[in-house]
Structure formats: C-alpha cells, structure tokens
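Complex shown without one protein chain; remaining protein chains in place.
We call the chains A and B, going by the order they appear; numbering starts again at 1 in every chain.
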Amino acid sequence: MSSIREHRIYPNRYQDSVALMALSAALAELPGIQAASVVMGTGTNLDNLREAGLGEVDAGPGDLVVAVMGDEPATVRALELADERLSEQPSSRGAGGEVAAPPLRSLRQAVEENPAHNLALISVPGPYAAAEALKALRLGLNVMVFSDNVPLDQEIEIKRFAEERDLLVMGPDCGTAIVNGLPLGFANVVRRGRIGVVGASGTGMQEITSRIHQLGEGVSQALGTGGHDLSAEVGAISMLRGLRALAADDGTDVIVLLSKPPAETVAKAVVEEARALDVPVVICFLGADPAAFGGDTPGVRFAATLAGAADAAVALVRGADRPAESPAEAYEQVCFAPGQRDLRGVFSGGTFCYEAQLLARAEGIRAASNTPVAGNTMPADVAVSTGHTLLDLGDDVFTRGRPHPMIDPAPRDERLLAEAVDPATAVVLFDVVLGYGAADDPVSGLLEAIEQARAVREGPAPAFVAHVCGTDDDPQDRSAVVARLREAGVLVAENNAQAAVIAARMTP
Amino acid sequence: MVAVSQGYLVPGPGFAGTVHSVFATACNLVVDGLLLTVHDAAAPHTPTSVRVTGWRPEARAGEPVRCSAGILSFGPHVLDLRAVPVWTPPPPPTPPLSLSPTPVRARSVITGAEQVAELRERHVLARGIGVPGLDVRAERLLEALTDRPYEVPGAVARLVGFGPGLTPSGDDLLVGTLAVLSRIGRPAARAFHTLADGVRVHAHRTTDVGAHYLRLAAEGHFSEPIIGLVDALVSGAGLPARTKAALRVGASSGADGVAGVLLGLRVLGFSPDRKAA
Partner (left out) sequence: MWSEHLDVVNVGLAGFGDDLRAAGGSVTTLDWRPPAGGDPDAALALARLVGHPEVERANQVAFERYLSAQPVLTDVVPAKEAITEMAGERLILHSGPPIAWERMAGPVRGAIAGAIVFEGWAQTPGQAAELAASGAISFAPAHHYGAVGPMAGVISPSMPVWVVRDATSGRLAYSNFNEGLGKVLRFGANGPDVLDRLRWIGGELAGALRPAVRRLEGLELKPLIGQALHMGDEVHNRNAAATGLLLKRLLPALIATEPDNAVLRRAAEFITGNDHFFLNVSMAACKAMLDAAAGVPHSSMVTAMARNGVNFGIRVSGTGDRWFQAPANPVDGLFFPGYSVDDAAPDLGDSAITETAGLGGFAMAASPAIVKFVGGTPADATAHSRRMREITIGTNPVFTLPALDFGASAAGIDVRAVADTGLQPVINTGIAHKEAGVGQIGAGVTTAPLPCFTQAVVALADGLGLAGAAA
C-alpha cells in the first residue's frame, strides 16, 4: 500500500507542549502511521516537517499543525483522533455536587441578604464612587467613601441626600475613620475613650488618635469628612454634621476638629457652631491663624500642630486647662561635610508633609514641594531634588495608578535612597505610618535603603530623622518599629511636628 | 478572584486590548503589543504577569480587555489592580563575576552548574519531555557565540520557534541563555548584545507568546524563576531550590530555560573541561 501525507491546520489554537508531545506520540503509534507530528506552525517547525518527509505545510506561527504520514485509512483515522483530542473540553467543570453560592456583586444584594448592614465602606475608582455611595444611602446605609477624584457636584449631591435621610457620609477622599471602635480604611488600633475627632485629613486623624492613645486616653468616634468638605462649594456639610452628632453623643466629652486651611467663610461657620456647643472643642486648622477666628475661649481651644491638638484634648478630658509641656527629643548636632546643606523629606502621609513644611518655614527653611504650602514652591523636576525639598509620595504625580506608598512602600524607599546618596543632602526626614491598611512591614525596605546609602556614599552620611505614626497595639507594633529604626541610627521623634522641628534645626 | 501582585512592565491604570488565548489557569491578553498574562498565584512572576487567586478563566479569545482607573476587566472577570504590590526583579547579585574569577570562585560556579544539569536531567527523564534535535541546535549556538559571532543569527534562526508547545523549546532555551548573559554583567556584555540582536531579528518567526518572551529577554527582562536560578549560580545560595523552581515552569519550558542557562555559562567558559584544566 502506498503511503500518503496528510495535514490539518487549526488556526490560533494553543495547547501546552506536553499535550502536543503526547498527541504526536499517540498518533505515531497508530497502526499504518509512519510519522506524525503536532506542532505550532513556526518557520523552524515547518522546515522540520519538510525534513522529516511530512510534506509542505503552509501555516503561520499562531497555527497548530497536525501532520501525518502513512497508509490512507490510517492517516484519516489519525487526523480524526487528533481532532477529537484537540477539541476536548477542559474537564475542570467538576461533576455534579452543590455549587457554592456566588459572591454578592451589588449593595442591593448585600442588604437583601442581611438587612442588619448599616454602613458601606466604598473604595472603588472615583468615577464610580458617588454612584455606589448614593445606592448605599438609598438603601439606608451610612457611608464612608475612601475613593478620591469624585466630581464635586456629585460629592454635594450625596452629602445633601444624606442630610435628607438623616444618614452619615464620610468622604469622598476620606482615608480614616474609627466608628464604634472599629477601624475603617487606614486606621490605628486605639483604645476606646471619651475624645471624639472630626477631621478632613486621614493621616492627620491617624496622628491625633494614635497620640491620644499613647498619652493614655481613648477615642469615642473618629469621623472623617474627606479632603474637600471644607471647601466653599461643599460648605463643611459633613464636618458640621459630625460635630453635632458627637456633641449629642453621651460617650464623647471633648471634640477635636482637624483640617488643612478651610475656606474662610466655611471656617467661621464651623468655629461659630463649635462655640455654641456645651462640649469643649479643640480646633486644629493647620496653617491658619487662630486670631482670625477670635482665638481661644473657654469652650474652644486652637492648636497649631496635630500633636498639639491631641495634647490639648487629653488635658481637657482630664480636667486640666493646659497640657503639660512635653520634653523635646534631645539630639546631637551632627558634623556635616562642606556642601552638605539640604533638608530632604520623603513622606508617605500627605498631611505630615504639609505640617513639616509649615514648621520648617517657621524655622526659616524655604523648601520645594510637590504639594507646597504658602511660601514654598513646586520643584522644577519632581523626579530629581535640588535644594531643600519636602515631597508627598502619596501624591498622584508619584503614584500614577500604582499603590499608595503606605500600602507598597518600595517606591518611597527608592526615593529615600536617591535623596540619601545625594552629596548635597544633610538631613533626610521621613515618616512611617502603621495601622490597618498600611504595609505589614514598612521598615525592612527603609533600613535596607539607609544601609545601602551609607555603604555607597563617600564622606559623612546624612542624618536620618523620622517619626512613627501608630500605636503599640497596631499589627506592626510601634515600639518594635521605633527600636529597629533607632538601632539603625535613625533619630526617631515623638511625633511629626517634633521630627520636623528637629530636622529643620539640624540642617546647617 | 483577587489579584495579589503584578509585574513591573504591566502598564499603568488605563489601557485596552483583547484576549489572546485561554488556558486552564491562565489567560494571555494583548495590550499595546505587549502580552499580559493573568495567571494563578501558584505560578511565579513574569515582568508582564498579573497573579490572581481563586479563579477559573472563563474569558474567550478575541473578547475585549479594558482597564480603567486600575480596574481590569475581560470576559466575566474583574480585577482590582489599584493596591496590588508590584514585583520588580532584585538587583544583580554582588559581587559580580569578574572577567577573570578566582579559581575557587570559578570552580564553585562549575560545581553548581553540574548540580543543576543533573537535576534537569532527572526532571526531563521523569516526565519524558526531551525534545530531539534541541541539543544539536544548542551546540551550534554555543560554537557561534564563542568562536564565530557572524554565525549567531543563523544559529538563532534554527532555534526560534523550534519544538512543540505554546513557547517552543528553542525560544525557552534562548531566554535562559540571554538571562545568564544579561545578569552576569560586563564580561558577557558583547555576547548578550550579539545574541539579543539575533533574537530581535527572528522573534517574528515563532508563536505570539514565544515572541513576546523573546523580545522581553532581548531587552533584559526575565521572569522570577530564571533570575532566581542565575543569581543562585553566581552566589551559590539556595541552588537546589531555585533550580527546582525554574524547572517547574510550564510543561517543558522550565527544562528548556534551564538548558539555556547552562549553555550561557558555557559561553562564558564555566564548563567542566575548564574545571579539569
């Protein structure tokens, strides 16, 4: 019987190599088959088929080729077998049995399944966040919107709707809250207590609540408003609501309000509301002059720093009028090489960068920053620092869709290394943020970067000054983190304000 | 289904493309000429992979792929990539192998290579995944790289697209060789560039998936297990574990890639004959 060559081409069909080899072998073993090959139709493989006497095949590299040689009935059988094997459905479907309940996809499904739900935590991309918030409110849930980049008109729509329904909205752009003792978003483990916080800054709230805990007091509720709440357009709907809610709460004895400088009319409205309450209120409007709002009265105290706000609240809840002076962290002036003159800050917390700039300005340091405070400037190139530079690495220009440095610290550590090896750098200032939401190990990468900088750099290394925002009860354990940093020769201050002042004063 | 990590070459928060191919635990997506692979977290990183847990691919080839604001969707699948850590390869091991390593150092690399070769041999025999003809083509490449650089393109052409499978064996071998030559640094720079040029010229001759990894390799981008193996050979640390990890890749790809790594070492003169000398 004469032998013939046959082939079949399967366009854009992919199988793993073991499957193809097994099939080639199975075909070659069929009686009457002299040669068989199942390959992708790459030029090299086609050349090979020709050399093996399997004939000319016209196929592309994405095509699967079955080529056989043998007597006629055998080649037909072989091609049929190949077809059968290549068309087999993956048998991963599992046979019979109970199918697990599919996961819930929508808020409506969640509320229908469990009507006890009372709060929605929303962290979807900004363009969809207001829609999810609105759905949650319509279904009777309180809402925290972690998402940023929500259009302002949509923020106003959801906040007004929440007022109508007598529900709470935190955010958009609300990074932190503690409600009924539970951490939402980025939050630290703090004991429950009698101080309530309403804040427009996530890391600022983390600093205040952590410090309250460190000083031995606790937090009743920490309500975030989102970064845009105190704009003229939104008019502090959430902060005013939060303030009234905490004033009416039996568990809250002292209230702390926190914001970067608000729109002036809005700030006045908030202060006026605070003065009308029976509960004492500590106000921290970072960078604003208290005199513009009438200064301290028995019911309302102003604080210039985040730590100062926590100190004042703790004093009030303990019945003291003024906080005790906290001793400044001692530091030794380091000897720098000539030409080592810059302060470089690499922050993961936006408010820490902001507060540090304010305090450094007060110490006479004019710095470049990607989020400059009044008097500071934008750097010419955010990728390369020159002169005093304080950077917020959580800002969009650095993240570009990548995780925030509090979640994935690697990009921040890299930037810290770049600053530390720059011969012009005298002092490197940085923050470490702990708590839920933050990286499990925010320190190892930092320490590696510091070690590498010291190894690479010729001449004296810069001084490293840091502060650690968090508590000993956080999953990362603040005292362990502080100990590791100190062991590596990092000067660790009590709080962000103190770190900023020390760093500024060390800078030659 | 949750994304747990992504490779450093996965593009930013917004892009569009199509599903290229679908396997039991992985999907390839074509995006801007790049091939992204969404695969189970049990498999190691590549520069262009998104690792996920708890899924069974249900997309079909040709379906659109969309990523907006960090939410990647294709077929019925949706992945949130916004807070996913990014895998980046570690820096090359220090100190690097210099042009003339000390005899002790050279011996240790050769001993390591022998150990790797033995593990690979066992792996291939146990699974019956030897590809006839691959070794002859590999020898040809070795001769070209060491003695006759003008023959490199021809030797590369005989390897690209050779063998069965999604990434043909010849492709995997070339990637392994490029990995050694790229990570060992200066002494291998010329050989790397000669080989990379040849690979770039011929990459179109293989499957889409094979071509993707060849082009990445020619630019110095490699997957986690192959980097781990090369670095372990240089540093001597954790060699058996890294070898086994490299062999476990794909069906036969791992073994072919390891063959390429061993070939690369021989290009640099780390071969048993030298140990004897």
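What we mean here is this: a contact is a pair of C-beta atoms (placed from the backbone, for glycine too) under 8 Å apart; a residue touches a chain by one contact, two chains touch by 3 or more.
Quantities reported herein were computed from a predicted structural model and do not represent experimental measurements.
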Of A:221, A:259, A:425 or A:495, the one touching the omitted chain in the full complex: A:221
Omitted-chain contact residue, chosen from A:32, A:127, A:261 or A:290: A:127
Contact partner of the left-out chain, one of A:71, A:157, A:273 or A:414: A:157
Residue among A:86, A:110 or A:447 that touches the chain left out of view: A:110
Sole contact to the chain not displayed, among B:2, B:189 or B:237: B:2
Residues belonging to chain B that touch the chain removed from view: 1-2, 60, 66, 68, 71, 73, 78, 80, 82-83
Touch residues of chain A, complete complex, unshown partner: 89, 93-99, 102-111, 113-114, 116-125, 127-128, 130-136, 138-139, 141-142, 146-147, 153-154, 156-157, 168, 179-180, 182-185, 189, 220-221, 249, 251, 407, 436-437, 475
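The definition used in the following text is that only the chains that are shown with their structure count from here on.
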Whole-Å gap between the CA centroids of chain A and chain B: 32
Chain B-touching residues of chain A, taken from the complex the two chains share: 12, 14-21, 24, 38-40, 42-45, 48, 61-62, 90, 92, 124-127, 400-404, 407-408, 410
Residue numbers on chain B that touch chain A, as the complex places them: 12-14, 21, 23-24, 56, 61, 68-71, 82-86, 88, 127-129, 133, 157-166, 168-170, 204-211, 250-253
